[in-house]
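One protein chain omitted, others in place.
Labels run A, B and C following the written order; every chain starts at residue 1.
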Amino acid sequence: MSVVRPYGDTTDDGMVQVSFTLPIPPDARAEGAALALARKMGLDPATVVHTRGVGPDFTFFVVYGRLTHSVDLSEVPVAERDFPLLTPAEVNREIRARLRRRMVVLGACIGTDAHTVGIDAILNVKGFGGEKGLEYYREMAVHNLGSQVEVDELVAAAQRMHADAVLVSQVVTQRDAHLHNTRELADAVHAAYPSGPRPLLIVGGPRFDPGAAVELGVDKIFARGTTPREVASYLAHTLAGAAA
Amino acid sequence: MSVVRPYGDTTDDGMVQVSFTLPIPPDARAEGAALALARKMGLDPATVVHTRGVGPDFTFFVVYGRLTHSVDLSEVPVAERDFPLLTPAEVNREIRARLRRRMVVLGACIGTDAHTVGIDAILNVKGFGGEKGLEYYREMAVHNLGSQVEVDELVAAAQRMHADAVLVSQVVTQRDAHLHNTRELADAVHAAYPSGPRPLLIVGGPRFDPGAAVELGVDKIFARGTTPREVASYLAHTLAGAAA
Amino acid sequence: MKLDLDQTTVALARELARRVGEPVVDMAKAHTTTSVERAVLRLAGLSGADGDGLPWPNHLVDAVRAQVGLQHGVALPVWDALLRGQAGDLRELAEKSAAGAVQFRLPTGRDAEVARAAAGTAAAAGLTRVRARRTEREAMIAELGDPPRRPWIYLIVATGDIYEDIPQAQAAAREGADVVAVIRSTGQSLLDHVPEGATREGYAGTYATAENFRLMRAALDDVSRELGRYVRLTNYASGLCMPEIAALAGLERLDMMLNDSMYGILFRDINPLRTFTDQRFARQIHAHAGIIINTGEDNYLTTADAVSGAHTVTVSQLLNEYFAKEAGLADWQLGLGHAFEIDPDLPDSFRLELAHALLARSLFPDAPLKWMPPTKHMTGDIFRGYLLDGFFNLAGALTGQGILLVGMMTEAVVTPFLSDRDLALRNVRYVLDAAGALGEDFQPAPDGFIATRANTVLGEAIDLLHRIERDSLLTAIGEGTFGLMRRPADRGRGRDGVLAKAEDYLNPVADLLEGTADPAQWKGAA
Partner (left out) sequence: MKLDLDQTTVALARELARRVGEPVVDMAKAHTTTSVERAVLRLAGLSGADGDGLPWPNHLVDAVRAQVGLQHGVALPVWDALLRGQAGDLRELAEKSAAGAVQFRLPTGRDAEVARAAAGTAAAAGLTRVRARRTEREAMIAELGDPPRRPWIYLIVATGDIYEDIPQAQAAAREGADVVAVIRSTGQSLLDHVPEGATREGYAGTYATAENFRLMRAALDDVSRELGRYVRLTNYASGLCMPEIAALAGLERLDMMLNDSMYGILFRDINPLRTFTDQRFARQIHAHAGIIINTGEDNYLTTADAVSGAHTVTVSQLLNEYFAKEAGLADWQLGLGHAFEIDPDLPDSFRLELAHALLARSLFPDAPLKWMPPTKHMTGDIFRGYLLDGFFNLAGALTGQGILLVGMMTEAVVTPFLSDRDLALRNVRYVLDAAGALGEDFQPAPDGFIATRANTVLGEAIDLLHRIERDSLLTAIGEGTFGLMRRPADRGRGRDGVLAKAEDYLNPVADLLEGTADPAQWKGAA
């Protein structure tokens, strides 16, 4: 079956759960508004199962209903891994064989974001999810600049160290901070490398959409639950591959 | 402001939460499908914040996103109370004054539904939400037939007792049981009273849409959180009113 | 972690329960029902239904009743007819009788002897099949093992379609369910026959049929092997066909059955005499089948208040225990019910729950109590519901409950979604793993809030038992003592299916189970 619908307790019953707050007092009108909104989302029938006034001016709703929409899996853009998953040994071999020198990897948390756990999970030997971080890879020279790094500092460092790849983490997403910062970074890098080879630009963070790389002007986006090996494999595949 | 949008933590940020299960294994494609579905619901941007495989063939998702839809309050059909809320004393006075006899009210839980707490809450003296039930109203002769009453039994009883109003509860809604049973009841009543006055037909239950009365062929629907006084007021207003 | 209750008070409570229950047992012994008789035929091997789905056992019992009455039981007339060559076997006899082509009579003298013997052999054969399924279960448990620990995790599926139920049940087992219950379609309790075959059209539950039992048990056997842990199957011996369902459960190796002495009366408006009579025979079969019963005290707290009605739960548990043991069930088979139904907005509600749960635990130390989740105070606020279920799980762990029925955050909304069940199981796992052993540090102060409350409830239970002893249980039920449901003794469905036994009444199955039959046959059969 290529077309799927949500599953509550029977095939194709289409059941979904929704919750939201409306900036109006809890009354019959509010319930009506919630239902109307649910219908616009495609819930039909929709039932408001919970209504709770939050202070005098807001109302929180829980709605259940049958979703009229469905998805054709054959039309779903899948962010499948487009590179082979290698072992650390294979990654090192690839780099040695193709790049014929150690790969220079620069990592940082830009802007005012101080969330380093994510980038450290990828870079530090300690690693993540049972996998060792990039520092563990003999053929990689990893420089972790830490957090709150200004974009131009980072670009300067990249040029100074002849970085092959620049890895940046963005965890704070309120007001799309991560998107703004990423675009700013992309512009700066492209400006700094008007012609000729430039380092691979990789961003990561829990709230990124892996599909948005092109749109944000970077080469690759890694999101929730990324493991170091995925990143290493991507680097080996892309850089070493290119060099070959 | 007549047009409202969901409120997360800032006016018009449109943030909503959605959860559902898709009948496909947890993988990149599933995430893509979930996102696609969320977009169809009008979430843009949408983020899948939680993915959990439920057995080998199903995946549960939690999605957050900004809803592009909004509601124009002026266009929301409001199920406002279209009758005055009276005190028991007023109700009794109304009935005495206009109907000039006690009002005969028949209550039951039809089909195989054995959930009597709801109808009892409305009928029994004990009542609900601090309000006494209809049995407490001197001018009402209440007959509670209990649960699991067959539709024809109920109709027969209505005719035998010259019921002014028939109150029916439906709590089980799986496979729209409540809707089927209500329609069946409505047909039976209309068939039994081909011409001339027929008893008011009132259904209630936690999952009914108060707006669906006409569609279901009944005179009034009471849903979640109904209190006896509302029902008594409606009866007095409609029946006594009509009689006047 | 128990309460030390005053043991003479506890003994008094049990003695009062006996005095209240005995007259009811005597009444049950003096009667039979259409369903009891049909159960006898089912155990003797009769199954199947006519084109309209009316089962052959119904046809045969109705025919016998019409011609010679049921007060003697079906056994004598039926096996007499077979011996007289009216038909080659029960099935043929049933079919012919449906066509009005059988002459039944009440055999006497020598004929009666032979008929009795033949019936006994048939009954023994049936009970032997039931026993075989029990041995089968014991073998599988010996091979695969029981759940690693208490409480057993009990999950419900309820799609109405056996073919949707099966994958869901298997998914539930894979995610940690030790017991799977398939609840029944809303209507089944009121049917005076057991539907046939695999069914797909139940409302809020799936019909209990022999075939559905078989399909689900087979599916669970598969996962049991896959998981290396015997997953138990539960259904409901309840409603107008209680004894027949009990028979089918024994024949299809179900492991637990919901079976309460009063649920049908209170919540299905089934006649009290009918219920008590059906129940006694059903429990005798459960005892033989090695099935664990679950009683329904939890239901009372959905219609009555869980604090003011707490003692009615205790009284009902004591009565269920008395009736169960009288019917031959052992302590390990008594999944006595209670529930986490106190209004969560009540101050100290959680401590009150602990007090009530501890009382049950301490009153019935050897019974695998069934701990039921919050339902009445669950609302559309699924987040709050999920939290309440977490505290329900904690109370279960702290008070050492035996069977934990997993609560669903959507309790007030829908019959559980697949995802609700998964979330619910992870809730249970978290609480048991993170805080399960907290009992070590949880010591109710001897005169503290919890111990005091438990003793108060026990005191109220004893007072109530005294009152019931005076007025009789049927009166108490008529007055709405349990769950506030008033059920007069002479009312309710299925009364016409109850008959006073005649002098020469014969129930070959009961005779074997009660050991009053000729042991020879029994051995012959075993």
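Simple rule for what comes next: a contact is a pair of C-beta atoms (placed from the backbone, for glycine too) under 8 Å apart; a residue touches a chain by one contact, two chains touch by 3 or more.
Here the structure is a predicted model, which is why all the values come from computation and not from measurement.
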Which candidate, A:25, A:77 or A:146, sits in contact with the chain we can't see? A:146
Of C:4, C:366 or C:440, the residue in touch with the unshown chain: C:440
Can you list, in ascending order, the chain A residues touching the missing chain? 19-21, 52, 54-55, 57-58, 60, 111-114, 116-117, 146-148, 172-175, 177, 206, 224
Chain C, residues in touch with the chain not shown (by the definition above): 344-351, 354, 382-384, 386-388, 390-391, 409, 423, 426-427, 430-431, 433-435, 437-438, 440-445, 448-450
Residues of chain B touching the missing chain are 7-11, 15, 17, 47-52, 62, 64
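The definition used in the following text is that only the chains that are shown with their structure count from here on.
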So how far apart, in whole Å, are chain A and chain C when each is placed at the average of its C-alpha atoms? 53
In whole angstrom, the CA-centroid distance of chain A from chain B equals 43
For the pair chain B and chain C, the C-alpha centroid-to-centroid distance in angstrom is 34
Per-residue multi-chain contacts in chain B, two or more chains: 19-21, 58
The positions of chain C in contact with two or more other chains are 158, 380, 412, 414-415, 417-418
